[in-house]
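Reading through the structure tokens given below for one structure.
All protein chains of the complex are present and in place, except for one that has been dropped.
Note that the chains are named A and B in the order they appear, and that numbering of residues resets to 1 at the start of each chain.
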Amino acid sequence: MTRADIFGGVLLAAGFGAVLWEASSFQYGTEFAPGPGFTPVWYSVIGIVLSLSIAGLAWRAVRQSPQRESDSDDRLDAAGLLRVGAALAGMAAMLLVTSLVGLLPALLAFLLYLTLVVQRLPILPATGASLATVVFIYFVFVHFLGVPVPTGPLGF
Amino acid sequence: MSFSPARAACVAGALAFLSAVPALAQSGTQIPDLPESSWKPDKPVEFVVQASAGGGSDIFARTMAEIMGKHGLVDVPVNVVNKSGGSGAVAYAYMSTKKGDPHVIATATSSYLTTPIQGHSPVSYKDFINLAVLCVEDYVGVVNAESPYQTLTDLVEAARENPNGIRIGGSSVGSSDNIIENRLEKAAGIQLNYIVFQGGGDANAALLGGNVDLAGPNPSEAAQLVEAGRLRAIAMFSAERLENWPDVPTAREQGFDVTLEQHRGVILPADLTDDQVLFWQNVMVKLFQTDEFKKYLEDNGLRPLLKVGEESEQYIAEQHEYYKEILTELGIAKKE
Partner (left out) sequence: MEFGDLLLGFSIAFTPTNLLFAFVGVLLGTIIGALPGIGPSAGVAVLLPVTFGMPPVTAMIMLAGIYYGAMYGGTITSVLINTPGESASVMTTLDGYQMALRGRAGAALGMAAIGSFIAGTISVVLLMIAAPPLADFAVTFGPPEYFALMVLGLTTLASLTGDSMLKGLLMAVVGLILGTIGIDLMLGAPRFTFDNVHLLDGLDFLPVAVGLFAIGELLYNLYRPVRAEPIKAKLSGLLPTRQDWRDARGGVARGTAIGFFVGMLPGAGATIASFLAYATEKRVSKRPEKFGTGTIEGVAAPESANNAASTGALIPLMALGIPGSGTTAVMLGALTLYGMQPGPLLMSTHPDVFWGLVASMYIGNVMLLILNLPLAPVFASILRVPYSILIPIIIGVALIGVYSFENSLFNVGVAVVFGGIGFVMRLYGYPPAPLVLALVLGPMLERALRQSLQMSLGSPEIFVTRPVSAVILAIAAAAVILPLVAWTRTRLAARALAS
């Protein structure tokens, strides 16, 4: 239990609160049986209790041993987070351009970006792995299994 | 009116003999005579299916795609693409982005109409060209073979004495079973207990396991279970008796005006030229007449019904009104 758990617990409790708010507008019960609102309401109530318990326990733990704050485990690695964020942004961009250029070209572009820019691999293994992956996917999924992927202006 | 079981059976037998011939007549569909089209597809055609692979609509589409290729009705490849989800909402939302593209066609069944009525889809039948209706499915009321109900009348009597005591299993709100339940309640003035299962197969299992009293599957789904003596067919929810089920009286014969048929057809995106539509109309008419398609209908217990062009548009509009009325009554239609 660390300071991050206090924050996480409170954040999750707020999330469950939003779910409860939305779920309270659903019909709670029908003539005989629970309605669509029954389970979401109770799940979010349990969720609020659990996440506040986590926050509470973490708060107590941090108060009792404040020196643990300096643990290296608890500090985030900014460069690492940047790599993760860059990879996620790349995937989102891939999805956005898929309808314009086709799924496989978008995937190839994303993999080149991932290996060259995010992972900073040498150019040969990076392009090799990206190309091989897309060729493998083309033959197995598109050619052999007949998966209909969105195609771009070039026809693939 | 009320029948004794023995009398109902006797009447049923007599009617079976009489109705065999008219039942044949209703399946004789007029084949329209269409001029040839000067347009034809010049790249592969995408055949969108609103359900997942292996289901009834998927087999419908794959059979048609196969016939189109084999008989040279379409000389480019026809690729079946499953876009399941949201009871058709996903597939038809996708189709609506294909305006003016004659290289995409899609299958359509009742969900094509019922999902928009429930307000779960941003598009409706008015956003597409309703190319053709090719066949309809019938529904049969079945009970467990060990059930005390020999006829629909018996079941209705029991329900009258015990409101909510008779359980009917179905696949979802607004589905065929739900509509049958609603119509039967209205026609007989009774209250049934509708239990929603996930699919038709689950409802059949619940019937076999004695967890529900009545279900309303397609005749083909129930055929073997009835033949094997596990289920009993007590009413056919069609206007007339079916050729393959001459001994099963219709609900109407038993005094309850409950009929339901659901169509299967093909739609096109909006904004196509007349020539492009004509091409696809020709494909549908020719496809309908192939032996393979006739065999498909027979194997799957579907009743042939061909409507293209204006007739198809009119049929779909009528069906839409019919569903709208019922779903409004069920309280699940979206208010306007």
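Criterion: a residue touches a chain if its C-beta (ideal position, glycine included) is under 8 Å from a C-beta of that chain, and two chains touch if they have at least 3 such contacts.
Worth saying up front: this structure is predicted, and the values here are computed from it rather than measured.
Novice: Decide which residue listed in B:Ile59, B:Val76, B:Ala187 or B:Ala239 touches the omitted chain of the complex.
Specialist: Only one listed residue reaches the unshown chain, and that is B:Ile59.
Novice: So which bits of subunit B touch the chain we can't see?
Specialist: 52-56, 58-59, 62-63, 66, 81-87, 89-90, 93, 118, 120-122, 164, 167, 172-174, 193-199, 201-202, 204-206, 208-212, 220, 223-225, 227-228, 230, 299-300, 332
Novice: Where does subunit A touch the missing chain, residue by residue?
Specialist: 1, 4-5, 8, 12, 16, 19, 22-23, 26-27, 30-36, 38-40, 43-44, 46-47, 50-51, 53-54, 57, 76-77, 80-81, 83-84, 87-88, 91-92, 94-95, 98, 103, 107, 111, 114-115, 118-119, 121, 125-126, 129-130, 132-134, 136-137, 140-141, 145-150
What we mean here is this: only the chains that are shown with their structure count from here on.
Novice: Note which residues of subunit B are touching subunit A in the complex, please.
Specialist: Residue list for subunit B touching subunit A: 46, 79, 81, 164.
Novice: Under the definition above, what is the set of subunit A residues touching subunit B in their complex?
Specialist: 32, 146, 148
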